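With one protein chain held back, the other chains of the complex are shown just where they sit.
Order of writing sets the labels: A and B. Residues in every chain begin at 1.
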Amino acid sequence: MSWYSVLQAILVTGVASGTVVLFAIVGEIVTEKSGICNLGIEGMMLMGACTGFGVAFHYNSIFLGVAVAGVVGLVLALIFAFLTITLRANQYVTGIALTIFGTGLSGMLGEELIGKSLTHSLPALPIPLLSKIPLLGPIFFSHNILVYLSYVLVICVWLFLNRTKYGLAVKATGEEPLASEIMGIHVIKIRYLCTIFGGFFAGVAGAYLSLCYTPFWVEKMTSGKGWIVIALVIFANWNPYYAFGGAFLFGILEAMQPRLQAMGFNVPTFLLNTIPYLATIAFLLYVNLRGRIAQTPKAIGVPYFRENRD
Amino acid sequence: MSDILVKMNKINKSFFGVKANNNIDFVLKKGEIHALLGENGAGKTTLMNILTGVYQQDSGNIEFDGKPLELNFPGEALQKGIGMVHQRLSLVGNLTILENIILGLPSNKIWLNMKERKEFIMKYAKKFDFNLDWDTRCDQVPIGVRQKAEILKMLVRDVEVLIVDEPTTVLTKQEADNLLDTFKKIAATGKGVIFITHKMPEVFKVADTITVMRKGEKIGTIATDKVEPMKLSVMMVGEKEAIIFDRKKTNSSQNTILVENLTVGNVVPTVNNVSFSIKKGEILGIAGVTGNGQHDLMESIMGIKPYKSGKITFNEKDITDCSVKERIDAGISYIPSDRVNVGVAGNRPIWENSVSKVYRKNAYQKRRFLKIGKLKNYTDVNILEKYDVLHPGLNFPAILLSGGNLQKIIIGREIEAGSDLFICSYPTRGLDVGATDFVRKALLELRNKGKSVLLISSDFDELFGLADNLAVMYEGKFTGQFKNGDYDISEIGLMMSGTYQKDLDKEKESC
Partner (left out) sequence: MIKLKLIQKERVNTQMDVGISIIAICIAFIICGIIVAIQGVNPLDALWVSVDTTLFNAYGLSEVLVKATPLIFCGLAVGIALTSKVWNIGAEGQLYMGAMFATAVVMHLPTMPTFIQLTVMIIAGGIGGAFWALIPAVLKIRFKVDEIITTLLLNYVAIYLVDHLIFGIWKNEDNYPFTPEFPVQARLPLLGFERVHFGIILAVIATIVIFLLIKYSSWGYKVRLTGASTQSAKYSGINVKKIMFSIFIVSGILAGLAGVSEVAGVQYKLQHQLSMGFGFTGIIVAWLARANPIGIVIYSLFMSAVITSSEMLEMLMGLPASMGTIAQGIILFAILGSEIFKSYNIKVIIKEKK
């Protein structure tokens, strides 16, 4: 194999692998922009992966699997939203509880699915013309439809946040909830919607993992990807486009290891795995040192309640 | 249709048993600039918060445009046409000025066409003569600009009533004049403007009608052209019940503290080359509009804020490089204006907060462990009883105490620590008459005992009554330093807005 084809193969797998986290990152960006930090991504992804695989296995429909996974993620996020927004429970603790719950429930529901395989898979759909571009074509435009969907999601979320009145309201809610409410914005409603949006795509991310990327189900198969998502949201500075970049880099990192090993290089796999975490910490440090304005929503993690009045 | 826009009848509101508004009537007409004048704590902001639905009145009713006004959620007042610009501005920092102004605007389409939105806003901006950096993030523009953005935000919502709370305290004179002109333009379009302030000159400049409030009561409403400034100031502060402070003569020549050329802040100095000294048995009062560097001055003397240059000598010892703890041990005490968060840790028990100065002494520790019983006993005897604090029990959180009782604990704690210098920041702000009296007497007693006090206050009764010497602070500098009584209130007012003492003297001579 020439170095060129190895490079291309790594980058192609990088996109496919990055898509897993990309869905969840973009969802979490919206959630966090509204001032809610949901640390339960790992749990929602696992539930998505498990239920998505189960449905696809029993009903022979990958799309149905993905849809159900999204809804399952959404329902879990709804529980989270109810606890943290309505009942004002601490977001970090509730997020961790959600991860524990999701890990357990997916383990139970998925018990009978271990070792099963799907009868069909999503076909690759090379996009006409675009896929013919050298290097870029195979890397970005010869994947299955879910990968394209993630591209669309990135663009849509960016447009939503930066070009619509609702996006404006979301950003204001995450920053100054009281001021926003005075301007006629329904803070509680927005936070609920943004949280379940994030949950839906965490579920989809899980389904993409178990239905397309691996494709099989095994307990705790996300192996920490949910936490990578939290890191990459920060690394992307809450910008969906940067999120695409971050996810792609993470994907390449993942794709590189087996290839290099196969070629006889002695790669310290586990040390490479620490890179996304360390890079995020380094990024945080850099932002603080340079005094650059990070887009961290100011009200994140803080429960909002308007003054109690009669 | 009548030209009455807002009518508030017999409004009552109490907070924890303290009357903030007592039977207040208030009427606003169309096209009127109505000044709501009164000292801090007079109940002006409370009344307006009731009008905008932030608080619910205990009794009384409100009519707006001839109809009874009932508000159910924040923001409803704005929808109905009553907008208020609060002292603490409510702009969203990470959005641009334009985005902030259009936020939540009912005429927004789902897809925002920023060009069209800008044009829409510009219509209003032109009408009222606003010119702002539309595409700059709000947290990167000066406060004056933000204030204007906030006012424009109300105007594009076609409010009929615009309430502005103390807008000029944070502005330069030029900015303030500019803003007052804007009010005139707004009123000229038939809207009503309510302008909350404690500054008389501004009132005479723009207001058509003045309502004066004092300690929760309405003193009266008068047309501006029918009132003398003197009479108005009497309405505002009340008949002077000549407060006689027992100020014994003390003449010590010994400095407790000597501050030389103190400068704080790197890029823009917040304290700029300030020098002063306080002798034993002396109170130095610092007058000035809040936010002119008083806070940083105190913090740097306490050692919390690092300073760029300067020298501080305390009891003949150079403490320039000392830590907070070393300064406390040397004998500096601080009585902050934010009692609940800075003066004490509100959520901790009363006893823990009462001993935060003495717990370090050997008598209360054994091998780094605290003698809790002894500390509680100390709290009981030396603080709570001695200073006559009304309290639910010393294990309850300090936040449950009333402002006056909390201040008694803080002052008691500092006095018992045996310090030589007491830095007090607005020590009577928000206290009732009895507590205020207690605080002032305590400070005076300290002075008479030969201690030194640095008193920061905006209450002239307090400054004139207590201080031996006064200094006026403006934009980090002392514009004047003199013996109490050498200059009258109007001259001090000029110094507070940037006129130097020496220029004032020259003018006097030339007259």
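We take it that a contact is a pair of C-beta atoms (placed from the backbone, for glycine too) under 8 Å apart; a residue touches a chain by one contact, two chains touch by 3 or more.
These figures come from a predicted structure and were not determined experimentally.
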* Shown chains touched by the chain that is not drawn here -> A, B
* Asked: Among B:Gly144, B:Pro167, B:Pro336 or B:Gly404, which residue is in touch with the absent chain?
  -> B:Pro336
* Structure fact -> Considering the complete complex, of A:Ile196, A:Ile234 or A:Ala299, the missing chain is touched by A:Ile234
* Contacting the left-out chain in the complete assembly, out of A:Ala124, A:Leu278 or A:Val302 -> A:Leu278
* Spell out the interface residues on chain B facing the chain that's missing from view. => 302, 304, 323-325, 327-329, 334, 336, 338, 341-348, 352-353, 356-357, 359-360, 365, 368-370, 372, 396, 400
* Structure fact -> Where chain A meets the chain that is not shown, the residues are 39, 43, 79, 82-83, 87-90, 92-94, 96-108, 111, 219, 224, 227, 230-231, 234, 268-271, 273-274, 277-278, 280-281, 284-285, 288-289, 301, 305, 308, 310
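Convention: only the chains that are shown with their structure count from here on.
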* **Between chain A and chain B, centroid-to-centroid distance (C-alpha), Å** => 47
* **Contact set on chain B toward chain A in their complex** => 54-56, 73-75, 78-79, 90-95, 99, 102-106, 108-112, 137, 153
* Could you please specify the touching residues of chain A with respect to chain B in the complex? => 163-166, 168-169, 171-172, 175-176, 178-185, 293, 295, 297-298, 306-307, 309-310
